[in-house]
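Every protein chain but one is kept in place in this view of the complex.
Chains: A, B and C, in written order; residue numbering restarts at 1 for each.
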Amino acid sequence: MPSETPAVLLPSEPPVRFVAEDGAPVDRPAGYAEPPVERLREAYRLMVLGRRFDVQATALTKQGRLAVYPSSAGQEACQVASALVLRATDWLFPTYRDSVALVARGLEPGEVLTLLRGDAHCGYDPAVTRVAPQCTPLATQALHATGLAHAMRRRGDDGIALALVGDGATSEGDFHEALNFAAVFKAPVVFFVQNNGYAISVPFEKQSAAPALAYKGVGYGMRSEQVDGNDAVAVLAVLDAAVEHARAGRGPVLVEAHTYRIDAHTNADDATRYRDPAEVEKWRVADPVRRLETYLRARNALSGAEIERFAAEAEAFAQGVRDTINAEPELDPLSLFEHVYAEPTRQLRAQRAQVAAELEAVAG
Amino acid sequence: MPSETPAVLLPSEPPVRFVAEDGAPVDRPAGYAEPPVERLREAYRLMVLGRRFDVQATALTKQGRLAVYPSSAGQEACQVASALVLRATDWLFPTYRDSVALVARGLEPGEVLTLLRGDAHCGYDPAVTRVAPQCTPLATQALHATGLAHAMRRRGDDGIALALVGDGATSEGDFHEALNFAAVFKAPVVFFVQNNGYAISVPFEKQSAAPALAYKGVGYGMRSEQVDGNDAVAVLAVLDAAVEHARAGRGPVLVEAHTYRIDAHTNADDATRYRDPAEVEKWRVADPVRRLETYLRARNALSGAEIERFAAEAEAFAQGVRDTINAEPELDPLSLFEHVYAEPTRQLRAQRAQVAAELEAVAG
Amino acid sequence: MITMAQALNAALRDAMKDDERVVVFGEDVGALGGVFRVTDGITADFGEERCFDTPLAESGIVGFAVGMAMGGFRPVVEMQFDAFAYPAFEQITSHVAKLRNRTRGALSLPMVIRVPYAGGIGGVEHHCDSSEAYYTHTPGLRVVTPGTAQDAYDLLRDAVDSPDPVVFLEPKCRYWSKEDVSFARGGAPMNRAVVRREGKDVTLIAYGPMVATALDTAEAATAEGWDVEVVDLRSLAPFDDETVTASVRRTGRAVVVHEAAGFGGYGAEVVARVTEQCFHQLHAPVLRVTGLDIPYPPPKLERYQRPDVDRILDTITRLQWHDEPVVIGA
Partner (left out) sequence: MITMAQALNAALRDAMKDDERVVVFGEDVGALGGVFRVTDGITADFGEERCFDTPLAESGIVGFAVGMAMGGFRPVVEMQFDAFAYPAFEQITSHVAKLRNRTRGALSLPMVIRVPYAGGIGGVEHHCDSSEAYYTHTPGLRVVTPGTAQDAYDLLRDAVDSPDPVVFLEPKCRYWSKEDVSFARGGAPMNRAVVRREGKDVTLIAYGPMVATALDTAEAATAEGWDVEVVDLRSLAPFDDETVTASVRRTGRAVVVHEAAGFGGYGAEVVARVTEQCFHQLHAPVLRVTGLDIPYPPPKLERYQRPDVDRILDTITRLQWHDEPVVIGA
C-alpha cells in the first residue's frame, strides 16, 4: 500500500525559486522556509572559494598538471548546498563533476584532485570524510548511496546519504534501480540531480521527454521537487527539507536542480561543436554567485569589504592548490599491487617481484 | 520541450473499469469508447480457448511432456486483448508468461510450446508471425520492441509494437531505458504491464512503493493509463486507445493492468510458501472469463448454446495440443551447430564432426 | 547426509549466527527460500532484517550490497541464475572488484555474490550458463566453486569471512547430491585446490559441476588400466599453481574439464599456466574437455554439451601414450 497520494509526490511547478535572476527576492514558495542569513553568507563564501578552485583546476590541466578536469562552473549553488546541508556523519556520493562540493565539504584540495592528477586512488579516505570516491560509471553510485543509507538506518544511526547525479546519468538503468530500492526500503537518501542541460554534447531534449526529471519521483512513490539550481537560497531550502525528510525516516526524496554547465564537459572537450555560445551567454546572466551576492548585498547582509575578503581568501586557497599540485610526488609502481586484495595473492607477489626487478635493472 | 503537460500524462484514478466484478456494467470512463460487442464476443471465445490451453499445458508438465510452463490463468483478459488490439503487421513482444496471447494471435500451439518442451528455439518464425521469441531475461525485450517500433516508423510503416512486461520486470534497468528511449524517439510502442501482484514469490508491495506502476509514465513524458486487468472490456478499450495513439505517431504509451496470477509462478513453484490461499480465492471471484460471460449474457450478446460451443471448440483445441506435444519429434543434435552464426565457423564444423562421430559410434 | 543446498543453507545460518553483520538478500530469498531453497527458513528464523527479498533488479542488488558493505555489513546476495547476473556486470566489474584499490584499502567490500551456475538440470535457455570466465578475468574478485557438499559449507563460510569480494559459483546440478558434512571447518583454505583422488598416470583438473564427473571417469579408467589423479580446483581465482603443477609434474599428463564453452574458457588459463610451468615434464599437450562453442543447448540436447565419462576417457586416450604426435582440430 502506498503511504502517500500521488499528488503529494509531485514536484512544484514551476521550480522553487527564492531569488530572481537579477538578485531580487520572489514570492516565497509554500512549504519552504528561507535559510538563515548566516548560512547564506557561508554559502556565498564557499561559492566564491569553489569557483576560484574550479578555475585553478582548469588552469592546471592546461599546464599538464592534471590529466583531466570536469568543471562545475555555473553549478556552484548546487555544489556548495550539497556540502552545507549535510552533517559530518552524513555521506556524500559525488560524481567526477562535483569537486567543488568536496572542497566545500572541507576536503583537502590536493586529495580531491589526486585521481585527476593521475594517481590510482581517490585521494581522501572515504571512511573518515564520509565522501565516496568520485564516481565515473554513471549512476552506479546512486545504488551505493541507497545501500549505505539503508545500512545507516539499520544500525540506528540518523545519518543520511546524498547522491549527486547528472541529467544524462538519469537515463541509466542504475538510476532507476536506485530510486526503486530507496523507495521500497524507505532508505534515508536524497537523490540530487543537477540538470545542467547537457550530457557531454547531448542536450536535455535528447535525453528525456519528461516535463522535468523530478516527475520521475511519483513513479517510485517518492517525494520529489524541482528547484532553480542557480538560486543558492532555493537550493539550500529545498535540500534542507529533503534531507530532513529522509533523516526523519519518512523516505527518500528526488530533487532536480535546473542549472547549466558553463564550461565544456571537460578541458578536453570542445563545446562549440554542439552548442551556441549565445546560449552560454544567456546563462551567464543567471550566474549563481553574482545572484546570491546581489541578494545579500540588497539585504545588507554582505559588505564590499567582506566580498573582497572572501575573494582574497579564495585567491590564497588557489595558491595553495597550485603549490600542492606542483609539488608532484613520485608514485611508487609497486604500490599498484597493494590493494587489489586485502593481501596480495601469490600471483600478484610474483608480478610485483618482476616489476621490482625491472626497476632495479633500470636503476642499476 | 515536452509537448504535453504533466497532468495529461497521468493515469486515471481509479483504474479504468467497464464491468464490475459481478459482471454488472459500471459508469463509462471518459475518453474510452466501449468496444463493439462482436469484438467482446471474440475476446470471450479466445479467453475460453486460452484458459483451456493453459490448463492443458500445465497438465503436460505433470506428464513430463513440457520442461516447464508458466501459467497465465487469471490473466486471460490481458492476454487476449494483447492479441486482439494488434494488426497482423504489428509486432508483439511477449514474455514466458504470455503463451495465451500467442495462441490468441493465432500461432500454432505446438510452435508456442516448442521451447518449453525442450527445444533450442522459439518454435515459430518471428519474421512471419511478427511475434518476438518469448523473452526470459526480464525487461530486455522492452528495448527490442522500442527499437523495432522506431524502425517501423523510420521505414514509413504504420505498424506498432506491443511489449508485454510483468510487474517485477519493471524494476529492471532495461524497463527504464526502454521507456526513455521510446519517449525520446517517440517510438510507436505500447508498454503493457500485467501487474499480477507477484514476481515469483515477491508481492507487489516489496517490488515498488509507487501508487501504481502507471505513474512511471509521467517521468518519461509518456502517456500512461491503468486499468482493471480482469475486465476484458476495459483492457480492450484502453489498449485500443493506446495502440491508436502510438500508431498515429503521437508517441508511446504505458498501460498497467491490475490483475492476478492465479496459479503458482510455474508448475515447479510452490505458491503456498509465500501467499495465503484465501488471497487466491478472493481473486477467483474477480475471474475475467466469468465476468465477461456474465456481462455479455446480461446484454443478450452470448447464448448458452454459444458458451457450450466455445467450450467444445476449446476442448478440441486442447486435444490438438495434446496430440501435437505427445508426438514427440526427434531433435537432431547436429542442428545445434547450424544457427550460432550465419555460416558455421571452421571451429564449429570441427565440433559438429566430433559429435557426429560420437553419434555414429553409438549407432554403429 | 545432507544435500549441497542444505550445506549452503547451514553455512549461511552459521555465518549469520557468528556475525551480526552478515545479511542475505536477493530475489525470492525470503519467504520462498530461493528457487533452489538455499535460503530456506532463514527469514523465518533470523527475521526480515537479516534475510530479505529485494525488488527484481540484479544491478540494484549488487550495487545496494556495495553500499551496505561500505556501511559495515557483510552482504551475501543471490543472483537467481547465472545469466541473470549479467545485468550486474558493470557493478561487479567496475565497483565490486575495484573499490578497495580505488580507495587504497580505506574501504573494503566483504561481500559474497552467490551465483547458481551451469547446467545438467534440464533448464531452459538463459538458465544454464557457465559464466565463470567472465569473473575470473577480473582482478580484485575471488572466484570459488564447490564440487562437494562439504566444500559448499566450507567455502561459503570462508567466502563470508573473506575481506575480499567473492563470486561464489554454485553448481546447480549438484544441489541435490547428498553427503555427510562436518561443520567443523577443518577443510583446506579457500584459495587451495585439493587432490580428490590420487593417481600416477594422468591428472584430471576439474571444478564445480565436473568434479563428480572427473571422479567417475577416474573410476572407469581403472578398467582401461589408467591410474587417474583428480584435482578439484575449488578456487578459480586465485589459481593454486602449487597443488596443480605438483600433480602434473608427478603424472606428466593432464586434462582440464569444464562445462563452459571451450573457446576462451577458464580451461585455457589452466592449460597455459600448466604448460608454462611444466613444459618439460609433459609427455603430451594438456588437453581440454569442455562444452561446445554454442549457446547452452535445450533440455533435450544438453547431454551433448556436457563433458561426460566417455569424452574424458577418449581424451585421455589421445594423450600420446605411445608417443605418436596427434593433430587436433587442425
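Descriptive notes on the structure:
Criterion: contacts are C-beta pairs under 8 Å (C-beta built on N, C-alpha and C of every residue); 3 or more make two chains touch, one makes a residue touch a chain.
Bear in mind that the values here come from a model prediction, so they are computed numbers and not experimental data.
Across the entire complex, the residue among A:28, A:87, A:155 or A:206 in touch with the chain not shown is A:206. Only one of C:8, C:107, C:287 or C:313 touches the absent chain when the whole complex is considered: C:287.
Residue in contact with the omitted chain (choice from B:43, B:86, B:102 or B:178): B:178. Mapped onto subunit C, the footprint of the missing chain covers residues 59, 83, 86-87, 89-90, 93-94, 97-98, 101-102, 125-126, 133-134, 136-140, 237, 239, 241-242, 245, 260-261, 263-269, 271-273, 275-277, 279-280, 284-288, 293-295, 325, 327-330. Seen across the whole complex, the unshown chain contacts subunit A at 67-68, 115-116, 118-120, 136-138, 168-169, 171-174, 199-202, 206-208, 269, 273-274, 331, 333, 336-337, 340, 347-348, 350-351, 355, 358. Interface residues of subunit B with the unshown chain, by the touch rule above, are 120-122, 125-128, 132-133, 137, 140, 142-152, 154-155, 161, 173-174, 177-178, 180-181, 184, 338-342, 345-347.
Operating definition for what follows: only the chains that are shown with their structure count from here on.
Note: the chain lying farthest from subunit C is A, by mean C-alpha position. Subunit A and subunit C have CA centres that are 40 Å apart.
The mean-CA centres of subunit B and subunit C are about 36 angstrom from one another, to the nearest whole unit. Between subunit A and subunit B, the centres computed from C-alpha atoms are 43 Å apart.
For subunit A, the set of residues touching two or more other chains reads 173-174, 177, 180, 184. Residue positions of subunit C with contacts to 2 or more other chains are 54-55, 57, 59-60, 87.
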